[in-house]
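A single protein chain has been omitted from the complex, and every remaining protein chain is retained in its original position.
Up next is chain A:
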């Protein structure tokens, strides 16, 4: 056992005393704060996604604080986001969420990235009764656990494939043969299965339905097999890295089709710049697009003003993941303001009862906590830009056929 020298002991006592007194000082002089925990994959393979989410949360916190903070029954509370990096490791995401609740004493939580990690971490916030918003979890399996404190801003996966199938078959009844190649990962696989279901529902022939493993560096065999089936519609799922490679290998091996859909990648700028001309006419769908137009009751107001403020700060258009993260903050703020308290159970009830329009779209959560009111746009890369082809109200272009 070691003993501290006299000076060291006194300093240690001094530090301890300062530590004990600090919160009193904070309570006396400073503005109260709302602490929101955000476990994110800020390093590792999911870092690009994690950084997008952090940008969205930061953007909301800055906007809220610029207006003096969140109004809790007349008292303005400053927003503080407590970030914790879980290095793209799902088990660590769960531990990180727990640490944010028990040690950092956050009032609310934003879920970790994606359906898999959000589902894994949801048992933690449920146990502690902390209202949590998942900004990037769409799979229904995340929400069907009977949990009361989890809310999500993405509609189920079928809301992406159904309008796609409707538009494609409506515009060209010749499209009969569908090939699906899905990354063997919770979301990409689920959306691939939804596509198969949407295709079968319309009596389309699914001529190829395969998965590829995470970390696959070559799709030549799968693409060669697809080409032999002469599909009219190629539907590939995965993340940006996978889809850039798949698109390149499709061109290399001469797989052409009237319709090529990729989820989720084409919504991101880097997909378009990395694939260049090969991005042309690729269709995709996402939960949000900068072209949507809503008159929000939230702090951002209209979609246009959100886009404008975002572009001013980040010098680029917001994408759906960034917008969803900012929307998660705005939704939380509306719930706290409606509840007039930061007490978790009351904020939870306010979230459950919410029915409001935001810059992101109409926000109403279903009985499982997953949003049910969004109408996800379908878009196509035309002239190097994503152009909305559905819904009708915000349509920017007609669907074009032919991806070569």
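What we mean here is this: contacts are C-beta pairs under 8 Å (C-beta built on N, C-alpha and C of every residue); 3 or more make two chains touch, one makes a residue touch a chain; residues count from 1.
Here is the rule we use: contacts and distances are computed from a predicted model.
Name of the non-displayed chain as stated in its UniProt record, restricted to "Peptidase M16", "Ferritin-like domain-containing protein", "Acyl carrier protein" or "Branched-chain amino acid ABC transporter permease": "Branched-chain amino acid ABC transporter permease". Here the missing chain is touched by one residue of A:68, A:129 or A:276, and it is A:276. Only one residue from A:245, A:291 or A:352 touches the chain missing from this view: A:245.
Residues touching the missing chain, restricted to chain A, are 43-45, 47-48, 51, 181, 184, 210-213, 215-222, 224-225, 228, 240-241, 244-245, 248-249, 252-254, 270-271, 273-277 (touch as defined at the top).
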